[in-house]
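Note that this complex is displayed minus one protein chain, with the remaining chains in position.
What follows is chain A.
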Amino acid sequence: MNKLYDLRFVIGVFFLIVGVLLIGYAFIGEDFFSYKMKINLSCGLLFSCFGLMMFALKKKK
């Protein structure tokens, strides 16, 4: 419960959820390597990495 009070954890969870959603959506109903897929996949990966980085910063503390 205590980690919920750590803002880095909350921000990390938010961006990880959004990132995973974008990655999942990138593969739905489009040709491989379409514009939609490339953008959503790369942004999804970026957001997921950012979310994980926030977790890492929290752990470092």
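The working rule: a residue touches a chain if its C-beta (ideal position, glycine included) is under 8 Å from a C-beta of that chain, and two chains touch if they have at least 3 such contacts; residues count from 1.
The rule is short, and it goes like this: contacts and distances are computed from a predicted model.
Undergrad: Which of "ABC transporter permease", "Aldehyde dehydrogenase family protein", "Sodium:solute symporter family protein" or "Thiazole synthase" is the UniProt protein name of the chain not shown?
TA: Result for the unshown chain: "Sodium:solute symporter family protein".
Undergrad: I need the residue numbers on chain A that touch the omitted chain, in ascending order.
TA: Here the touching residues of chain A are 4-5, 7, 10-11, 14-15, 17-18, 21-22, 25-26, 35-36, 39-40, 42-44, 46-47, 50.
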